[in-house]
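This is the structure, below, for whatever I ask next.
Every protein chain except one is present and positioned as in the full complex.
Going in written order, the chains are labelled A, B, C, D and E, and every chain counts its residues from 1.
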Amino acid sequence: MTRNDGRKKDELRPIQMDKDYLMHPEGSVLITVGNTKVICNATIEEKVPPFMRGEGKGWVTAEYSMLPRATESRTRREASAGKIGGRTMEIQRLIGRALRAVVDLEKLGERTIWIDCDVIQADGGTRTASITGAFVAMADAVAKLQDAGKITHYPLKDFLAATSVGIAAEEGAILDLNYLEDSAAEVDMNIVQTGKGQFVELQGTGEESTFSREQLNELLELGELGVQQLINAQKEVLGEVALRIERNMEAVK
Amino acid sequence: MTRNDGRKKDELRPIQMDKDYLMHPEGSVLITVGNTKVICNATIEEKVPPFMRGEGKGWVTAEYSMLPRATESRTRREASAGKIGGRTMEIQRLIGRALRAVVDLEKLGERTIWIDCDVIQADGGTRTASITGAFVAMADAVAKLQDAGKITHYPLKDFLAATSVGIAAEEGAILDLNYLEDSAAEVDMNIVQTGKGQFVELQGTGEESTFSREQLNELLELGELGVQQLINAQKEVLGEVALRIERNMEAVK
Amino acid sequence: MTRNDGRKKDELRPIQMDKDYLMHPEGSVLITVGNTKVICNATIEEKVPPFMRGEGKGWVTAEYSMLPRATESRTRREASAGKIGGRTMEIQRLIGRALRAVVDLEKLGERTIWIDCDVIQADGGTRTASITGAFVAMADAVAKLQDAGKITHYPLKDFLAATSVGIAAEEGAILDLNYLEDSAAEVDMNIVQTGKGQFVELQGTGEESTFSREQLNELLELGELGVQQLINAQKEVLGEVALRIERNMEAVK
Amino acid sequence: MTRNDGRKKDELRPIQMDKDYLMHPEGSVLITVGNTKVICNATIEEKVPPFMRGEGKGWVTAEYSMLPRATESRTRREASAGKIGGRTMEIQRLIGRALRAVVDLEKLGERTIWIDCDVIQADGGTRTASITGAFVAMADAVAKLQDAGKITHYPLKDFLAATSVGIAAEEGAILDLNYLEDSAAEVDMNIVQTGKGQFVELQGTGEESTFSREQLNELLELGELGVQQLINAQKEVLGEVALRIERNMEAVK
Amino acid sequence: MTRNDGRKKDELRPIQMDKDYLMHPEGSVLITVGNTKVICNATIEEKVPPFMRGEGKGWVTAEYSMLPRATESRTRREASAGKIGGRTMEIQRLIGRALRAVVDLEKLGERTIWIDCDVIQADGGTRTASITGAFVAMADAVAKLQDAGKITHYPLKDFLAATSVGIAAEEGAILDLNYLEDSAAEVDMNIVQTGKGQFVELQGTGEESTFSREQLNELLELGELGVQQLINAQKEVLGEVALRIERNMEAVK
Partner (left out) sequence: MTRNDGRKKDELRPIQMDKDYLMHPEGSVLITVGNTKVICNATIEEKVPPFMRGEGKGWVTAEYSMLPRATESRTRREASAGKIGGRTMEIQRLIGRALRAVVDLEKLGERTIWIDCDVIQADGGTRTASITGAFVAMADAVAKLQDAGKITHYPLKDFLAATSVGIAAEEGAILDLNYLEDSAAEVDMNIVQTGKGQFVELQGTGEESTFSREQLNELLELGELGVQQLINAQKEVLGEVALRIERNMEAVK
């Protein structure tokens, strides 16, 4: 039983990450996962939100949006609607929370990292592609901070990537669902993990359906497999900056 | 090592569910979990949202809110702020999605069940208490529909309850966190399960932290334990209506 | 001619006030007037709005809301609509203004008392029940301020309660209208009075109708009767705190 | 003791009503009461709001606004703030409700009368001037409807005008307060009455103060005096149209 | 070929400017251009927006609105809609930008001039009438500032007025379009010029049509003719204040 795009059940779609994609941001990556394309930009702001001032710690926050024609039929702009929808809120909170888990906020100092993930083409997995790409943009932006002597120690403790897994009626557990697969899946799970294989976020949902403990275990296996491949791709595109993260990983062993 | 309120690691807080709490709603429950109190009301509307018309299927949707002084210091009303915050959106989407997993929407017919969860006192676990209480309000409201001859078959396929589990720095894995425990926890997970022990939702988050596969397993054991106790409490308060659900559970064996 | 619930024309519905209803607020009362139930919470904030800073005086402000199913058919949440309706605005302005009339704002010092009135069940007279219950919550909250030594003199100058009166097509002038009576009334009047029988607010409205000076006088008599009974109930629930108010009433004789 | 502008306690400010003030509206009046100037326009719309369709009855609704420099210091536009304030809501609800009391909505037929009151200069009493001027604009607009043969019977049952009364620290009860008087008054009351002297609205407020039954009676006397003078001015400006109203008044004697 | 109101192609409509129209604003003009009537008020605020503080320079900003019945059929209030429309935004940005071009912001000092243009009757050309009237209100308001000794040098460098020109299907190029002409025009252009004939703004639009360089030149001739007549009217109404502007014009020759 092959999938609608010919992949095997445990096969990721082709990945590409173009670093330094735009000229203005401190970190900028265009991530492509199959037909899904997300521009991930990282901005360093030299202050923190009011509720954190004076604590000597930094902050990471994220915003997520889709171009109206990222989708097959045109989606109304949230700016025109005058408010941000629930799905967008949920995703941008997830991205920020996930990234914060691998940042030593004290080493970052009183700064905010703004992450902007703008989906220009959507074919499933936009939130997990956003996390994977945003990690690279953030890693690059904080490397520049260190190179400029603004921070002493590189503050990222580990790599971080995300993928989706799900249960399809015919194929069973599958990795990295495209839009068609996602629409038809009975169970849908997003997994965010570190380079050491620790979980950061796990969000599994039965879509008008449920799943057993055995199915959960099968999904977790697949997800781990996918995340480690994504982290390998991150290491390649980050080059020397990846070494700084690896040194930090070793230090806390 | 005992917990801040003297409970054991695998012990739920005292539960109470007052059915028929308010006079107007079709289903109305005041659920009390320790110091957390949520009014859960179910409304039957004899139509579905525009995107579902003519399909012969029903819908379940939820709204969640907190009184300003449900919390220790006063929280600004979302109506005054003019918009619903991200946390609220996330919770109300979760409640609706979870409840839909145990409703046979075709048996419900072209009707919407509106669930309103209003937290009047908060001490941790408001979203899981909302799901547990809302299930009872919904079960009661659809029983009245059946009693009135508007639907032929009782549409709830299984019981549904939710609890939280987490990892505390000292106690390790604990069940049903109160507010103080939740604030200090390194990992926080919400588990929504059915009477048959199937997962409906699993949302685990490392709070600026991560968790291993072993820790995940430990949390899942605790969660399952808690959910089954909550479902026993639901059965008791639902009385004869519980039998209708049990018959449906057996039918699909 | 008896009323739809068997009361006499000058008879209030049964009243109950549960003090210390919730655990977090400085003052908290669940007021029940017939089938109308309102949670009234008082919060002390140790600052005043910007336009009053530095004047050495305090402030009292109120917010009012209804649960969606406080009413017979579900009412849309104002937070979902994104704005507060005219009726709500009118009521919360009335509550704040009425309470301020019996507070010596200088004795209160530079503090704000936030009053939150949340109607959980509505059967007419929610705004007058809110005022009557909120007075008790406020009286209790400021007593705690005095007990904690934060203010020297108890700042409430008199009691304050409110009721509605109206003119029904058949019964004529009646006291404390329930929802059915209110919907059918030709004239509707809200009366807010002090323990000394002084008027604080008087709002009479012909509902697509008008009223004469004689009818007005009849309504005022009924209202006064009702308010004094409500104030007696307040004294009982306030206990020792009522004595502080009575001492203030005598002092200005 | 004379008032700050030399008037006697029971003296109205000079009144002027310019009918047909603007070219587009069906009824248009510029009312001047002392220094207060309000443009009152009436629009006839050939449909009613959705909740009234098919009942064969009409509706009257009002909107109220102030130019930013109607006031001594500039007031922010509500359109810029993105929402309508509580005071505006309260006033426009009052205007609509008051006008509806003298309209036979069945004779009006399924039409909406939109009343727009735009204060171009404010010196106290803007809401009562709005009601007085809007009545004339409305009377004129419905006369045109009748002249065009769209309605058979003239639908206004009586005249309607409004004024304010209040209690000043030195002068005691006074009629038609200007802005300075209004700011200093201990008690402020708006009275809306018909040509037959019936009350339509009565809104009395102690401004951080209270008032006795005797004071109330004194205020009502003054108010009645003022309203009848305003109605005389309306009759004069309405000319022939006033006769249609008077005939209706006699018919229901 | 005469125009629908009998004017020649290069003829302005009758102009009137009533200075000191309202009592509160520092500068207040009712400008009448044919049937178009706009109240233009200027407010002096003794501070500048945050982004300009400490630069020793002033600012000019404008707001524009229409009464609902300024137009033939009622237009919904932007305050009721909860947001300002694109057309209004465009116009108020234009008015502010145009006025700033003739103000020496350094001579003005750290002050903001708020311009409010409220159209009470619309018959085409409301934005150009607003600019022409607002200039006079502003000129008057800053003259009072100088008279009060708050500024040393009169800060207006030149006169400023605006008119519209357009191309009609039959008449060709015409000056100062009324509403009917504007609706039918193929090309519509707004011209803002100074007393010295310099352009400040030029906005030409083909309405589902286009225009040639020759047509453009013809429109510019007409516009210049109209603006100079409007400036003559401004000089007349400004009296002595006009001399201050003329002295400034000579100084920079």
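The rule is simple: a residue touches a chain if its C-beta (ideal position, glycine included) is under 8 Å from a C-beta of that chain, and two chains touch if they have at least 3 such contacts.
Predicted model, so just to flag it, every value in this text is computed and none were measured.
Novice: So there's a chain missing from this view; which of the remaining chains does it actually touch?
Specialist: Per the touch rule above, the missing chain touches A, E.
Novice: Among the options A:Ile84, A:Ala101, A:Ala129 or A:Ala162, which residue touches the chain absent from this view?
Specialist: A:Ile84
Novice: Considering the entire assembly, which residues of chain E contact the chain that has been omitted?
Specialist: Here the touching residues of chain E are 83, 85-87, 89-90, 92-93, 97, 100-101, 105, 158, 189, 194, 196-206, 208-213, 216, 220.
Novice: List the residues of chain A that touch the chain left out of this view.
Specialist: 22-25, 28, 35, 39, 41, 43, 45, 63, 65, 67-72, 74, 77-84, 88, 114, 116, 118, 120-121
The criterion applied here is as follows: only the chains that are shown with their structure count from here on.
Novice: Taking each chain's centre as the mean of its C-alpha atoms, which one ends up farthest from the centre of chain E?
Specialist: B
Novice: What whole-number Å value describes the gap between the mean CA coordinates of chain A and chain C?
Specialist: So the centroids are 52 Å from each other.
Novice: How many angstrom between the C-alpha centroids of chain D and chain A?
Specialist: For chain A versus chain D, the centre distance works out to 61 Å.
Novice: Which residue numbers or ranges of chain D touch two or more of the other chains?
Specialist: Residues 82-83 of chain D each touch two or more of the other chains.
Novice: Mapping chain-to-chain touches, which pattern fits: line, ring, star, complete or other?
Specialist: Graph shape, chains as nodes and touching pairs as edges: a line.
Novice: Taking all chains into account, which pairs touch?
Specialist: Chain-chain contacts present: A-B, B-C, C-D, D-E.
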